[in-house]
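Read through the structure below, which is laid out as structure tokens, and then see the notes.
Heads up, one of the protein chains got dropped from this complex, but the rest are sitting where they should.
Now for chain A:
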Amino acid sequence: MDARRGSLPVPRVRQVGFFTPNAQPAPTRSQSGPPDSSSPPLSDSPASNSLSPVMIPPPRHHSDNLAAAPRPTSPLPVPEPSPFRRRGADNNNALLVGSYNPAETLLAMSPSSSHVGDGESEETMSGGWFRRSNSGKLASSLPSGTFDFSPVQSTAEALKPNKVQNPVGISVLNNTILAEVSARPAPKEQQPEAPSSSKQPKPKLTKAERRALQESQRAAKAAAKAVAAPEEVATIKSVKQHQTQKKDAPQVAVSVAASERKGGDKSQEKERRKDAPAPRMQFDDKSRVEKAKRRSVVDQTEAKKRVELFRHLPQYEHGTQLADLESKFLQLDPMHPAIYKVGLQYLAGDISGGNARCIAMLQAFQQVVKDYSTPPEKTLPRDLTAKISSYVSFFTQCRPLSMSMGNAIRFLKNRIAKLSPSLSESESKSSICTDIDRFINEKIVLADRVIVQHASSKVKDGDVLLVYGSSCVVEMVLLHSHELGKQFRVIVVDSRPKLEGKALLRRLVAKGVHCTYTHINAVSYVMHEVTKVFLGASSVLSNGTVYSRVGTACVAMVAHAFRVPVIICCEAYKFHERVQLDSICSNELGDPDAIGKVPGRMDVNYLNDVSNSGNLQLLNLMYDATPADYVSMIVTDYGMIPPTSVPVIVREYRRDHLLI
């Protein structure tokens, strides 16, 4: 804590925690970090300056905009871009990100789209990119926005070697990316290239491009009357084509390219929002759900009886997916078996708990990296990132990712993007594997050890500790305190339908810890004797809200009412810059049938015959958000902090994680 405080004035120099001594914080990044630093680069690129005062008009349709985008000098008078349209466009852009080898299809038109990056700082770009990719490609709920940050960087990095190696024969796509790269605030090594690449795109369109544009305009007019759906169908198809590596899809390529152009014109808008976390997939948005469905590997039937309040969350029939997915095992050729296995385990619920899920995922990725070989004419960072993105979306379909997993993915992609271009493939792979190991070790294993040290210092003889559900860190704290010979009693509070506390109870009792077991309704009854409440968390959000297993908020509230301190144990890699006020806006829905059935209680079968009635809905919420005022303290690997300090940790250490 002291070290942290003392070093606050010079945060970038400080290397706290588990970073390798030779790791260099990227200078470009630190400069582009603060939001206001994005203005200087604008002056470098005159193109963007000329653009900045005018806004590209918002057509009804993203396809409309295809026409407007390439003519930045003659904007239509409509001033304010509508978010809806931009989102639509972003979808298209996202396809570029997610598809396996978009390079080929993009070749035709990228010069015109290369002005996209003009004048934008990399931060801006990446913000834009991950928003796009979030909405489109990944179709995931929670964390997709957080990790898709990296593709831009990865592409940028990927291009550096290319540039060096064949300065003449750069592919057109590379130019596009270069434009973005060069737009970074002050990348010293890239400075010389910046002007050339930023100027290059502007000039003139080739014939082919013009024709492509006209076609896209025509298509846009046609689509303007219809709803967004048909267009999206087309783009979906394009994805499929990309995935099947078809190279003869000029039409699709045009639309993608055009929307890409248009997306770039929204730079001002993006700059304003670049620091905001990406919006999550909203499942009440019909068209996008349709789209996501088409791409999904897991066959998800939507729940018949959805709870009205939760239309924005994925509500699927449980139980059917697993068998279905198992039967598909041999058909999923792009899927690595390790990924597949972990996905199935998520789906079946064999792996639960934030840390376990995260470690399983990272290890699967490690396996993927080990078995990976770069396809010809591709670069490792780009291709690997794309692969991982597709795996992530597979995981998301199996079960929505937790925020901690999002952070881990973000880390991994960042590491891949930061790979030194001089490394050979095997070196890169081993470097990535080491990074993954290091992440698991430092961010999870060692962090847990530190937390256990801190938290068990708070356990005194004679304490009565209340724990809720089953959190592995809390369990370690209890066992460690027990091993230290402290005399205390544990009250395990449990709740339906998962009854995770029973397993914890069994483990604690096996170790000889004195336990009391009860259910969450009785928490007011037992709270009188409790001296401390220890709770785990799935994530801690930057407004101090603790996002955790459903019921945690109830326990914390009752503890607060009884003036009992509430101690949250949570690794810092689970901290997230997102904010949340209630448990409704973002959550995960479990299997509703688990609510109606009470296993082991033959007398409780009231709902057996009415569960088909249209009026009855069963709601199985998985998480809830505990307001910060119920939390006395958060024990994390950086020490014991009040919930108000969470944003500080997020701000100060976030970049360190990513950029080690």
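Keep in mind that, in the parts below, a residue touches a chain if its C-beta (ideal position, glycine included) is under 8 Å from a C-beta of that chain, and two chains touch if they have at least 3 such contacts; residues count from 1.
The definition used in the following text is that contacts and distances are computed from a predicted model.
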Choices "Prolactin-like", "Translation initiation factor eIF2B subunit beta", "Cell cycle control protein" or "CTLH domain-containing protein" - which one is the UniProt name of the chain not shown: "Translation initiation factor eIF2B subunit beta"
Selected from A:L313, A:A447, A:V533 or A:L621 as touching the chain missing from the view: A:L621
Full-complex contact with the absent chain, from A:I351, A:V598, A:A628 or A:V648: A:V598
Chain not shown, touching residues in chain A: 307-309, 494-497, 502, 505-506, 509, 512-526, 528, 550-551, 553-554, 557-558, 561, 582-584, 587, 595-596, 598, 600-601, 604, 606-607, 610, 613, 615-621, 624-625
